[in-house]
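Note that this complex is displayed minus one protein chain, with the remaining chains in position.
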Amino acid sequence: MEVHLITQIIKASLEEDLAWGDITTENLIDPNQSSELILTLNEEGVIAGLPIAEQVFKILDPGLIWSPLKKDGEFLPAGTPLVKLKGNSQQMMKAERVALNFLQRLSGIASLTHRFVQEARRYSETVRIADTRKTTPGLRHLEKYAVRMGGGHNHRYCLADAVMIKDNHVAMLKQGQKTIQEAVALVRKRISHTVTIEVEVDRLEQIPAALEAEVDCILLDNMSNEMIVEALKLIQGHCTVEASGGVNLQRVGSIAATGVNIISVGALTHSANALDISLDYP
Amino acid sequence: MEVHLITQIIKASLEEDLAWGDITTENLIDPNQSSELILTLNEEGVIAGLPIAEQVFKILDPGLIWSPLKKDGEFLPAGTPLVKLKGNSQQMMKAERVALNFLQRLSGIASLTHRFVQEARRYSETVRIADTRKTTPGLRHLEKYAVRMGGGHNHRYCLADAVMIKDNHVAMLKQGQKTIQEAVALVRKRISHTVTIEVEVDRLEQIPAALEAEVDCILLDNMSNEMIVEALKLIQGHCTVEASGGVNLQRVGSIAATGVNIISVGALTHSANALDISLDYP
Amino acid sequence: MEVHLITQIIKASLEEDLAWGDITTENLIDPNQSSELILTLNEEGVIAGLPIAEQVFKILDPGLIWSPLKKDGEFLPAGTPLVKLKGNSQQMMKAERVALNFLQRLSGIASLTHRFVQEARRYSETVRIADTRKTTPGLRHLEKYAVRMGGGHNHRYCLADAVMIKDNHVAMLKQGQKTIQEAVALVRKRISHTVTIEVEVDRLEQIPAALEAEVDCILLDNMSNEMIVEALKLIQGHCTVEASGGVNLQRVGSIAATGVNIISVGALTHSANALDISLDYP
Amino acid sequence: MEVHLITQIIKASLEEDLAWGDITTENLIDPNQSSELILTLNEEGVIAGLPIAEQVFKILDPGLIWSPLKKDGEFLPAGTPLVKLKGNSQQMMKAERVALNFLQRLSGIASLTHRFVQEARRYSETVRIADTRKTTPGLRHLEKYAVRMGGGHNHRYCLADAVMIKDNHVAMLKQGQKTIQEAVALVRKRISHTVTIEVEVDRLEQIPAALEAEVDCILLDNMSNEMIVEALKLIQGHCTVEASGGVNLQRVGSIAATGVNIISVGALTHSANALDISLDYP
Amino acid sequence: MEVHLITQIIKASLEEDLAWGDITTENLIDPNQSSELILTLNEEGVIAGLPIAEQVFKILDPGLIWSPLKKDGEFLPAGTPLVKLKGNSQQMMKAERVALNFLQRLSGIASLTHRFVQEARRYSETVRIADTRKTTPGLRHLEKYAVRMGGGHNHRYCLADAVMIKDNHVAMLKQGQKTIQEAVALVRKRISHTVTIEVEVDRLEQIPAALEAEVDCILLDNMSNEMIVEALKLIQGHCTVEASGGVNLQRVGSIAATGVNIISVGALTHSANALDISLDYP
Partner (left out) sequence: MEVHLITQIIKASLEEDLAWGDITTENLIDPNQSSELILTLNEEGVIAGLPIAEQVFKILDPGLIWSPLKKDGEFLPAGTPLVKLKGNSQQMMKAERVALNFLQRLSGIASLTHRFVQEARRYSETVRIADTRKTTPGLRHLEKYAVRMGGGHNHRYCLADAVMIKDNHVAMLKQGQKTIQEAVALVRKRISHTVTIEVEVDRLEQIPAALEAEVDCILLDNMSNEMIVEALKLIQGHCTVEASGGVNLQRVGSIAATGVNIISVGALTHSANALDISLDYP
């Protein structure tokens, strides 16, 4: 994570909170006072975003001393001290909420990913838990980093990374009277030689055309476990297989057990709860 | 919500997804093809963010026809069609994910707020469910709008809105050997005459000093319902009373029943799950 | 003042002056030459903006040594040396005009505020001189800081800080057949519990309705001193009272003498003259 | 004035005022209500900035009807109606302050310039009143436009427009043991053939060297009228002559009478008072 | 090409040229005059960038009528009229240079690409001419579009599109005592399932290890045609083969004749000459 390239969203967040200053802190606390505070994890989970939090504090107090006790990607019990901070009291109070907003959200994503990975691993040594493009506007780079910290894998970063032919594309192709095979052939001639092609199917009868088109991956969308098993029989290892759609912690294990290669989960980023972390006097 | 002032975060989100174009859509779909699609709500909830979604689609296709069937703030059952769209097929596919990322997140917040409000209303006609500053970096303005759409109230927008003396401030004051009464007196002399003062307490013995300081609001932080009842007896209506800290749907009703004026809930914005909405052919 | 959050307007100003470089300095002065210069106050007044000026110089010469002899908020006689600078000759010449443009404008505002406060203080121990939203586009945060440095108080930072019902609002309410009491009741139900309500009146007969609506502050707009006295009798201390409209140095004392709590003065920011400050060889 | 290139400072100003919305207007006024309002000039002066004000209103209400009765550069008596506006009531209230902040400041500059020009014209048919680089950070382009609207002329836009060798440069040259003649010769070899060279002098004995260096313009800095007359005798029309330094309305006529070509006045932009303009129901 | 997402670089370019206006046009031409002008191609080539040029003109004159006679990607003879423009005379003069700067550069790239493709096609039906990341800072998206318009293919857009292990990586791996096979295995476990892996080799003895690592593509860097032929024998079609390094128009045909799949050419974007296009009265 290139912290030096991520200053824009950090500054935008500080401006949300501090555009007019902090009338409590500025009017109450001696501007020369310094304090030692500690970031503490209040519930178990995987931490992610410490370099961002560090950057937030240091933008307001370049002289702040940041002494990390843990690092991103570690799974930790409730009550774990994460970082000791020593710096200007006013500036730490001003930075607190923004730093925590980043840290709690990213750690929430890492922790949820960790739970999906743990659950899937019980049924498969190799299946991957992957994220989606269902990320928070403006935070995609950070959220996909958090997924990796939680043990997950990234799917496409953006719409130019890989070809993904989804149901609406297929409907539009039909409107234009083109088959999947023709479509894949056409797109393959135009894209970079480094790019792979994935096709989404929601019915078993769509699979033979996808195989004939020699796609690199087939996405089984919203299929029952039984259908997934049938699909895998049809595909017979001729390409990578991804399952997606309505995956939750209850069901992820049984999907993993079918033998698919990838399970992608929108909830990792669109429905993770913040992890409880606080800044306090020791 | 001034959509015309919110173009920056929308454009940043489109650039996340589309900085290099959409290699699937651009290479597959006829650039002159048009389609009619429909945004549909797939689970019950309160919708919020339609003007943002509209803006996303219209940035890419200024000629798109946006025909809303519902509007922000409505509580709707699963299966409700929300908007009919008629526009360029390529551009709608390119805008889809970003538009949904905004719409699903904001609707998730509105829906969770609605549930808290409904639950609290069973026990109190007047108690308010309020948000916090625990919002997603970059999205505070939008998320606080979503809270209002769900029937909630906004707390401070930023650190200059109102004075809020929290536990770390109190500890810093002690370090500087100042009492709460002195601190409140000092800050009152400096702030605008339009600004109010709130003090956070987590023990009952802190209340008399706060009352003596004639603060406008006392925040009872992380207190049990029993302690809240005791606190209300001490305060006797001399100022507004807010309860906060670890509030969830199970407990919000019983807190409302104590008679506090405000219940503030960080989860409204930091732990709301996305509401399921999709874009499809009718 | 968070200098680290104010880099955007500083950089924009440097780009105004230096987008194509400084063809005089670059072609005349040895790039390795260093000099010692001094910032001097050429007329009496209150200085404000030194941290901004420092930032301007240091952006162009990070190694510059800035040795302040005075600090923001001090009232100083003509001829006072303010800061000694030692740095790269080229870079100091390039930074000079932009640094002075900030420093002279903010010191002008602080100095004018100081004169209003001094004049008012002759007639009232407690009356406040407050600014308005009539600030220079892009500089509101800095100008409101300068007002505080001059001994004034800030009014609203922005349109979400406090409710202020002005004459045009009242006219629009009439168009919609709503009374002030109804309007205030409506808005109170919707706004945050931390927000106060102020109503502008320009005739005495408007006061009873405002009092009945239990507003927090009444703004007496463009009233003669006699009318102000009558208004204060009607209000009888039931809320804060602010006077505004065409206030100047001649009249501010007599308004203060009426006993109003706040006198707000647009001229503090929209009509302050720059304070004369120069950068020279000692 | 390219209004389409000036959207950035306009949007930044709207964000200063409206980042969190307008809690008065949004909670009071029917979002569908429309009104007819009028911009009125309340004191005599030259108007400047109408296209900026128009842009401010139209960003918030693209459908607003803007019917100008006067245009930039006109000298008008107090009480003149300037523009009729018909648009959404909420949006006009939200735009009002920002639009007026631009319009009043720019009109203030145009009006002050007009007074200097009128005063100088009584003593000289040809002398020019010119601005300086002492402009408000971020607003230079607009303020120099306002000077032209007031009948003044622009001096350098930025540090690459023309060479201007000032007193500190001369001191630095001395430190490097270079004469003015050498310096001018050196810089002339390096700059574009389209660029002219001006030298600032504050003593008569500096003039011969400047003439020998064949500069295009000599700036007489802070000289008494008597010294200016002496300087003009020495220069004998061999180059353009500019007078500057502490020029005010009292003295500008007598300077004009000396026969200098240009009188530059920092006060035009750094010490102009806002012109009183208001938005009201007709 | 999403013109609506490319406004930032267009506006930045207009600001380079027009930050202080156009003193020639504004002072010479009647602001209400309109003209009909024509964009003409003055030398043969492939045109690219018309939508960008259109956007430039329309930002300054939203009412301008743009009547294209040709479209991006067409190979055209010298003297071909490209677009008729009818609009405000002042605004067209102000937009001219910026519009042409985009159009001439992008058309230069498209034309050079076209020549490489034509030359290669004489020796191979299928070989692709691909671009590189050696693009102009800030213009990568546009320049890669121009390559496609010239008949070329895009290689990686950015460093996250595909894995490319280059000579310096290999040296660093050695420093860390890792083999290529180990390195590829490691990276494959971490990257998205949609991402492919390419390895650069500059000696034949590196090829077996790359094949053993089952990379998707081998890049033959700076090899003679004879070495390329040997390399192809070793590879035997087990992966895609790309040749690169010092490719020019003289040599591209003979490289194509070797049977490689891809020839990547940095010169397409880093050394294309502008195509001569002018704006004139018909």
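The first chain written gets the first letter, and so on, giving A, B, C, D and E; residue counts start at 1 in each chain.
Just so it is clear, a residue touches a chain if its C-beta (ideal position, glycine included) is under 8 Å from a C-beta of that chain, and two chains touch if they have at least 3 such contacts.
These numbers were taken from a predicted model, which means no experiment stands behind them.
Colleague: Which of E:Leu37, E:Met149, E:Met223 or E:Val247 touches the chain that is not shown?
Modeller: Hidden-chain contact among the options goes to E:Leu37.
Colleague: Touching the left-out chain: which of D:Leu41, D:Leu85, D:Val117 or D:Ala162?
Modeller: D:Ala162
Colleague: Out of C:Lys94, C:His169 or C:His193, which touches the unshown chain?
Modeller: C:Lys94
Colleague: Provide the residue numbers of subunit D that touch the chain removed from this figure.
Modeller: 128, 130, 153-157, 160-162, 190-196, 198, 216-217, 240, 242, 261-262
Colleague: In the whole complex, what residues of subunit E lie against the chain that is missing from view?
Modeller: Contact residues on subunit E toward the absent chain are 9-10, 12-13, 16-25, 27-30, 33, 35, 37, 89, 93-94, 96-98, 100-102, 104-105, 108, 133-141, 158-160, 162-169, 171-173, 175-176, 183, 186-187, 190-191, 195, 266-267, 270-271, 273-274, 279-281.
Colleague: With the missing chain put back, which residues of subunit C would touch it? List them for me.
Modeller: Counting over the whole complex, subunit C touches the hidden chain at residues 11, 14-15, 18-21, 59-60, 62, 94.
Here, only the chains that are shown with their structure count from here on.
Colleague: Rounded to the nearest 5 degrees, what is the angle of the rotation relating the C-alpha atoms of subunit B to those of subunit E?
Modeller: That rotation is 120 degrees, given to the nearest 5.
Colleague: For the interface formed by D-E, which of the candidate pairs A-E, B-E or B-C is equivalent, sharing more than half of the contact pairs by residue number?
Modeller: B-E
Colleague: Between subunit B and subunit D, what is the gap in Å from one C-alpha centre to the other?
Modeller: Roughly 44 Å, centre to centre.
Colleague: Centroid from C-alpha atoms only, then distance subunit C to subunit D, rounded to Å. What do you get?
Modeller: So the centroids are 22 Å from each other.
Colleague: Can you list the residues of subunit D that touch 2 or more other chains?
Modeller: Expected reply: 18-21, 94, 141, 158.
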